[in-house]
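Removed from the display is one protein chain of the complex; every other protein chain stays in position.
And then subunit A:
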Amino acid sequence: MKTIFLVAFLSVWVSTAAFAQEDLLKLAEAGDSAQKEKVSATFKATRLINGHTVETNGAGTLLFLISHRFGTLNSGAYNFWGLDQSTIRLALEYGVTDRFTVGVGRSSLEKTYDGFLKYKAVQQAAGGSPVTITAFASTAVKTLDWPENEAKYEFAHRLTYSYQLLVARKFTERLSLQLAPTMVHRNLVETGGGETNVYALGTGGRYKLTKRVSFNAEYFYLLPSDVADTFKNSLSLGFDIETGGHVFQLMFTNSQGMVEKFFIPKNVGGWNTGDIYFGFNISRVFSLGKEKREW
């Protein structure tokens, strides 16, 4: 009886002393905010390859984006497999808030200006939303001279609108996947025919190979339509390479243009025929404005 008592007493006393610190840490960890944290950096860049990602620029961040697509690989040795030609798009994107980004760009293809708005409506969070959702809307203005009798066209004929809902989930630190239902509305359908409203479903994702390099893939599936019968779906494969304030993206794609109105409804060639463009995007960020938060 005496021994039992002693053992019981000692065990209570010893365990209290030994586990006090462990319990204290558990208590501390249970009370911190890590359980409700937002998931950040679903993708490295604001572009997956051609299309946008759910990412927006931080408040006060200006991003300068230079995009290049060379000619097609099947254009032969005479054109140095496409490197003789190139189309370019220059763009500036500015984060008005952490969730809202505005951007402008200018493509050499059809001398096109574009402007867009992007708003991150929902952010993936531990114990919160399973996905990040960003809404995207853009307008593109073709400024290339009309090929014939100018009088029969109006300014409105130059405009194309694109709307996209970007839904992405960072499954693991390495793997993120994105769905992008898209609608492109063309005020004027030029060559090749097809509908004014083109619907497509974009899919894609990234897999991080190292901390600073990821493999990306992107596919835009045109929903059954005349456009889908005439033109090819866009398939792009590429790599993101991040170095400090730059992200370099190298890609192969069967899309020549770098805005939605080109790379969704207007792909003439496919991968099977070698109509593949090599290209790159380079982005550089600049921090403008005041300090993000006071502290």
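Following the convention adopted for this analysis, a contact is a pair of C-beta atoms (placed from the backbone, for glycine too) under 8 Å apart; a residue touches a chain by one contact, two chains touch by 3 or more; residues count from 1.
Keep this in mind: contacts and distances are computed from a predicted model.
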| item | value |
| --- | --- |
| Options "TonB-dependent receptor", "ATP-binding cassette domain-containing protein", "YceI family protein" or "Cytochrome P450": UniProt name of the undisplayed chain | "YceI family protein" |
| Residue ranges of subunit A at the interface with the undisplayed chain | 1-2, 5-6, 9, 12-13, 16, 20-21, 24-25, 27-34, 37-38, 40-41, 57-59, 61, 95, 98, 172-173, 211-212, 242-245, 285, 287, 291-293, 295 |
